[in-house]
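We show some of the complex, not the whole, and keep each chain where it was.
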Amino acid sequence: MIHRYTLKVRSYELDGNNHVNNANYLNYLEAARISFLEDIGINYKAFFIGGYRLFVTKICISYKIPAEVNDEITIETHPIKRRKTSGIFRQTLMRGTDVLTEADVTWVCVNEQGKPVPLPPEFDKPELYP
Amino acid sequence: MIHRYTLKVRSYELDGNNHVNNANYLNYLEAARISFLEDIGINYKAFFIGGYRLFVTKICISYKIPAEVNDEITIETHPIKRRKTSGIFRQTLMRGTDVLTEADVTWVCVNEQGKPVPLPPEFDKPELYP
């Protein structure tokens, strides 16, 4: 399963080169991951209240083609690795069929004390596995 | 030479966990790189007017310990690799002696057409080499 999230680039997200500023892509990717989690039935608020957190521990992002104002962007998200308490999403930011940016995002599930723990069964959805 | 840039975390930069939001670190790192370039005598405006651009092509960032509100942060920046038209900076975000975040940032020098080109001699400073 590949999840898709769409957005439209806004003028205030550009830098002096009229390209989307590097940091904004991380915001885009986060919005896509939250949408992914919701769509597979993980309500982050319930997860949080249950005493769990999903922390991002690593992001490797390659900038290939810059996004520009009013671009209609699609972000594809899918899992490429899964361990007991952690996993990796691959996220691809597309404009039509062009890959603009690609990122691998490593997450870990932790409890309220910040200790890595397995996802509780009710949140451990099959869509989190490659 | 290791360049140091300091900043203080502001309350609106936090996420729902009261940690600095992931994307903001990329802003911090960018501010530190621009400060680095200025301090070694590369005025980005002159560089830009001369027809050159520095584009970031890749960032690998590890989040180790979250930064929190009012934290006094130091970002250390130094080059770890240099090729003809590109290079890599390592940037370490510290709170006191704790390493909070570490990132390798790959840049490339391009001309106005976006083609990789060597840095012009007047901007090709020794501090850009490991």
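The chains carry the letters A and B, assigned in the order they are written, with residues numbered from 1 in each.
Convention: a contact is a pair of C-beta atoms (placed from the backbone, for glycine too) under 8 Å apart; a residue touches a chain by one contact, two chains touch by 3 or more.
From a predicted model like this one, the values you see are computed outputs, not experimental measurements.
K.L.:
Whole-complex copy count for this homo-oligomer, where the file places 2 chains?
P.N.:
4
The definition used in the following text is that only the chains that are shown with their structure count from here on.
K.L.:
Please work out the Cα centroid separation of chain A and chain B, and write it as a whole number of Å.
P.N.:
Whole-Å distance between the two chain centres: 23.
K.L.:
Considering the complex alone, what residue numbers of chain B touch chain A?
P.N.:
By the definition above, chain B touches chain A via 16-17, 22-24, 26-27, 30, 48, 53, 55-64.
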